[in-house]
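Only one protein chain is missing; all other protein chains are in place.
Order of writing sets the labels: A, B and C. Residues in every chain begin at 1.
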Amino acid sequence: MFDKFRDECGIFGIYGHPEAANVAYLGLYALQHRGQESAGIATSDGSTVHVHREMGLVADVFDRTALKKLTGTNAIGHVRYSTAGSSQLKNAQPLSASFAGGSLAVAHNGNLTNAQVLRDDLEARGSIFHSTSDTEVILHLLALSKQPTLLDRVVEALSVVKGAYSLLMLTRDTLIAARDSYGFRPLALGTLGDAPVLSSESCAFDLIEAKFVREVEPGEIVVVDDRGVRAFKPFPQTPRAFCVFELIYFARPDSSIFGRNVYAVRKELGRELAREHPAQADVVIPIPDSGVSAAIGYAQESGLPFETGLIRNHYVGRTFIEPRQSIRHFGVKVKLNAVEEVIHGRRVVVVDDSIVRGTTIRKLVKMIRHAGAREVHVRISSPPTTGPCFYGIDTPTRAELIASSHNVAEIRKYILADSLGYLSVEGLRRAVRAARGEFCDACFTGNYPVKFPGPSSQLPLFREG
Amino acid sequence: MFDKFRDECGIFGIYGHPEAANVAYLGLYALQHRGQESAGIATSDGSTVHVHREMGLVADVFDRTALKKLTGTNAIGHVRYSTAGSSQLKNAQPLSASFAGGSLAVAHNGNLTNAQVLRDDLEARGSIFHSTSDTEVILHLLALSKQPTLLDRVVEALSVVKGAYSLLMLTRDTLIAARDSYGFRPLALGTLGDAPVLSSESCAFDLIEAKFVREVEPGEIVVVDDRGVRAFKPFPQTPRAFCVFELIYFARPDSSIFGRNVYAVRKELGRELAREHPAQADVVIPIPDSGVSAAIGYAQESGLPFETGLIRNHYVGRTFIEPRQSIRHFGVKVKLNAVEEVIHGRRVVVVDDSIVRGTTIRKLVKMIRHAGAREVHVRISSPPTTGPCFYGIDTPTRAELIASSHNVAEIRKYILADSLGYLSVEGLRRAVRAARGEFCDACFTGNYPVKFPGPSSQLPLFREG
Amino acid sequence: MFDKFRDECGIFGIYGHPEAANVAYLGLYALQHRGQESAGIATSDGSTVHVHREMGLVADVFDRTALKKLTGTNAIGHVRYSTAGSSQLKNAQPLSASFAGGSLAVAHNGNLTNAQVLRDDLEARGSIFHSTSDTEVILHLLALSKQPTLLDRVVEALSVVKGAYSLLMLTRDTLIAARDSYGFRPLALGTLGDAPVLSSESCAFDLIEAKFVREVEPGEIVVVDDRGVRAFKPFPQTPRAFCVFELIYFARPDSSIFGRNVYAVRKELGRELAREHPAQADVVIPIPDSGVSAAIGYAQESGLPFETGLIRNHYVGRTFIEPRQSIRHFGVKVKLNAVEEVIHGRRVVVVDDSIVRGTTIRKLVKMIRHAGAREVHVRISSPPTTGPCFYGIDTPTRAELIASSHNVAEIRKYILADSLGYLSVEGLRRAVRAARGEFCDACFTGNYPVKFPGPSSQLPLFREG
Partner (left out) sequence: MFDKFRDECGIFGIYGHPEAANVAYLGLYALQHRGQESAGIATSDGSTVHVHREMGLVADVFDRTALKKLTGTNAIGHVRYSTAGSSQLKNAQPLSASFAGGSLAVAHNGNLTNAQVLRDDLEARGSIFHSTSDTEVILHLLALSKQPTLLDRVVEALSVVKGAYSLLMLTRDTLIAARDSYGFRPLALGTLGDAPVLSSESCAFDLIEAKFVREVEPGEIVVVDDRGVRAFKPFPQTPRAFCVFELIYFARPDSSIFGRNVYAVRKELGRELAREHPAQADVVIPIPDSGVSAAIGYAQESGLPFETGLIRNHYVGRTFIEPRQSIRHFGVKVKLNAVEEVIHGRRVVVVDDSIVRGTTIRKLVKMIRHAGAREVHVRISSPPTTGPCFYGIDTPTRAELIASSHNVAEIRKYILADSLGYLSVEGLRRAVRAARGEFCDACFTGNYPVKFPGPSSQLPLFREG
């Protein structure tokens, strides 16, 4: 609802647990912040793959009846956010199909940069597509591979796709996890008793009381079957490119991803921000909830008191009706309200994680001024977002990103702030304690690790002899 | 879902506005925290009273079609929480009926202490009841009154009821607000342009951009009609007894009620608590969201850093399915998770507003210890709750209140804390800056301002001659 | 959907059966043709009365969960059709309320002619009304009565109401049935094993395999409790006035009411019609399903072959969408289609039970001509309907009844038929084998047995001394 980048998916898997579907349900519940438009679970019981997926939140998509039908000890699950155009059931995941190798379900977090090229090639060969999702391309590649084993099929299929993916694949008796060699999207491995579990974020492990083991490494394929867990690294190594925005905004503060605790990183972003952009002010308030962790860091570093100057209405739902014109423009006000006692007569530092279009922060600055603030100093715990993401994040087009065409002074003026400070790219890197090149920061810097869209190339899968 | 006292209702009214139903919808939206089980709006257009009420949240109960049918320039609305037994549509409000004076709708926040006595008397006289709510008693008393004007009927009816009420009554052309002489429940008067508005809390005024004028005074009846706003005080004066728990927990932090800003009071409760019960600790964390304001006060007073050590899952819904036995006990975990980075190796002060049964805080202390806390010091920003409420708050029976039968040492042991500190009654009074007797603190002190249940008395209404 | 009079209600009751709610459900299922807008069942278990009622068909209103909650060995049920204005849940039956005598549920088939008068009197005395249905008046009268027993209360209440009623009343331990002294609406008594059952029509007994015992007599009150079945006749005798339209159209052909089998009566109506209005024709076809029985009689008497020249679409539902203008006017065509093979080149006798506005039959005559009929002779198995009903049937206003302002020649012309014959009033009486005055035929003759609306009279209940 706010003017934010959006994560596109969360995935979860478990193998060899008597209540696989129930555990997957809980895992997806903990990953709900990664996608709220559709949810699905596929299970397998040694012979068949069962799938249930629908539009809606995890708790709405699954009731006892639906979970009971998802028999079997193995499960993968998926939550999805998607752009308006493709928000349809047929794109909900896990996608499933039967092919010569049996039944297969796939859950995918990421974005292939050569999906259209592959799709065109596949259609030219006679393939038919039922959805518009990248994931169906992967299904076709797996089915078309002539390799003898599922692992070999996966290796062959993934060798032709480019871009970002953390993938879970389930057959009647095997669960395979794969992560692209850049490692754009997170994927962690844990254990629940003896059962291996996989999750986009570690917070899902906490809920089910599973133990975190390690992250699935970039470029790694993990095969889980009755023989146990085996790991493979069949692809040439590439630089790493962990998505830094997962740390800035997407992941839950209680998760650890890319080897770092998210809350601690965000507080450190706030501290860096305070050092780079101090303010002569009386109080620090966050934009709830995106700015909370950074605001605490900013307050601690600056010595200014932290206060909750904006209160969130916890009952905001998606069905809210905008009343008629005369009383409209409730976009922000139905979600947040200012606490006059905190703000009146004060010089206020307002902390948030990022500015996309600038429309929301502009309304909030107005609201804060209306509550009597003497000065409003906006501080952003990341650099200006100047470019879209091609690796699994839903971002507006470049033209809609205010920082792509306006400098900081212009943005300050637009959002009606007395001052505006963004964290620098260097400050960002310091805060995440990143080696150069370890993270993808293309949305700030324009350094895209994988080109998009690329020219078509002959795919080895399709060579006949 | 948490182990908390619960407010039973929120009410909202507006008179003489072209979009009365839409404004009431927004007002109820802002008051949703006061009741989530049913919602309703009644409007009048000079000739007829229209009512729409259903089980569910405001945003689910009303869609465009429902709002469009609620024609007219006057509206009252109601949100309701209710105990399990009476959670039925027939008890949803506003209740409406036709009687000799025309059509009438009533929205009621509070609890009558002599409702059963009145009901028995009314039934003995031949009245029939369709609901089990106190409010239907008021409808009958209004209908049975032989007084010539609606105001006189209201005065006569309210002269026989005892207990807590903030009431809104709507006829085809008049809106009447009334508040009992103790003033248990809040009720504020404002204006939206020229239109008078009434609301349980001022936060609803903020959302619709109405101006706060004053509180409806205890014992006051406010009549709003085409002649304007007129106030009456027909009842003998009594001591005041504002519900202190509204300040401690129920009201939204951005509201002002009983002449005080809620957030500021809660921070002061936290400061008092820090002075009364300091702790040798490293960090202060709140139970979200009930403990946040007090925790900020505690941290500021104690000089300890404030951190969000527990993260809330924002997608918790009422439809969550508890999985089977082997993976159960998710009551708290689906809502909150600990941030190990904040807690591990630390001595942690955990701040909340109150303890009811102690079951939730016990699980949270366990969770915090599991995340590696060295010590856990629980601090509660109100005194031990030893008695139930009879004035409009849903509380468990006395036997279920842990503090009614256990001393602080025993409670500390049960909740597994290293130390436990409750704010004293004196500290509470200091923090709310209350004159002696201004507030009802019966749930802490047992000083009930109005007796319940009382013996039946002959009601003047029913005397024939 | 067709242009027909409509019955307003069906009622069913059972006492002392271990599956009372289930049996009532089946009984209502068999009575569904008497009302399709709402359905409800009230049960009692010796201490409490439970009610479930909703808008919709019986099979939609009740699922296993709803039936399971309706505990107890006694039940009454109701199906309702209602005119648009009052088609609301609050008017669905059984209506229930608590009063000094405990809880009470009432199911009512009929129409009180002095309901408004009584309502005005009751409101003047201070009563409040939650619905607009006549039945709530009865509830009030029962509650206001000072008589010592329920039976005495019922007698006192019914002594002041005028008009048509077949009533079932249920308390925690008693079921009372009552029928007005004219006997407008049917009501039969039967037994299912040892359990007494009551039903608007005998077809409900067939479904549950109950045995028909007798009809509840006009003016009779039947009390069913643990002492057994007792009958009373407390009211002065009046002439009888069985609704003849129940036999002509409303009741199911497999029912017996007013001592006659409905199918046999309808065939006899068709035979009389053939004698009164023979036709030079080749084939007799009915309008399905209202004209089937009479058409068979007509065919047998005339010696002409009976054919199903119009085929009914069995999947017509209430949700059918009329497409846009260019392809509209599907009112009749989505329900019926002509069989060209039967009609082409033939002289066709078309039989139906009645003509209300004439719009439907006009379209059907067109359809039959379009299918190639050489001549179309319309025969109606009842006299012209010239007046509305005030005794429980939903009829259009007099002005809308084509026969109230047009003679047979004019109607023939309007409906585009080559000839038109209505059964005479004398033929009707012969066919139903009725003594003079035994039936109400006011809609044909204007002889209304009970005046409506009548002037107000002082009600004995309300006299104070």
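One rule holds for everything that comes next: contacts are C-beta pairs under 8 Å (C-beta built on N, C-alpha and C of every residue); 3 or more make two chains touch, one makes a residue touch a chain.
What you are looking at is a predicted structure, and each value in this text was computed from that prediction instead of being measured.
Partners of the chain left out, restricted to shown chains and counted across the full complex, are A, C. Shown as candidates are A:Ser47, A:Ser98 or A:Gln116; the residue that touches the absent chain is A:Ser98. Checked against the full complex, the one of A:Asp60, A:Glu123, A:Asp152 or A:Glu209 touching the unshown chain is A:Glu123.
Screening A:Ala66, A:Ala143, A:Val213 or A:Val229 for touch with the missing chain picks out A:Ala143.
The omitted chain makes contact with chain A at the following residues, 96-100, 123-124, 126-130, 139-140, 143-146, 464.
Chain C meets the missing chain through residues 18-19, 22-23, 25-26, 29-30, 32-33, 36, 57-60, 62-64, 67, 203, 206-208, 252-254, 256, 261, 263-264, 289, 292-293, 296, 300, 305-308, 311, 313-315, 317, 319-321, 323-324, 326-327, 330, 333-334, 337-342.
Following the convention adopted for this analysis, only the chains that are shown with their structure count from here on.
Contact analysis places A-B first among chain pairs (by count of C-beta pairs in contact). Averaged C-alpha coordinates put the centre of chain A at 38 Å from the centre of chain B. Contact of a single residue of chain C with at least two other chains is seen at no position.
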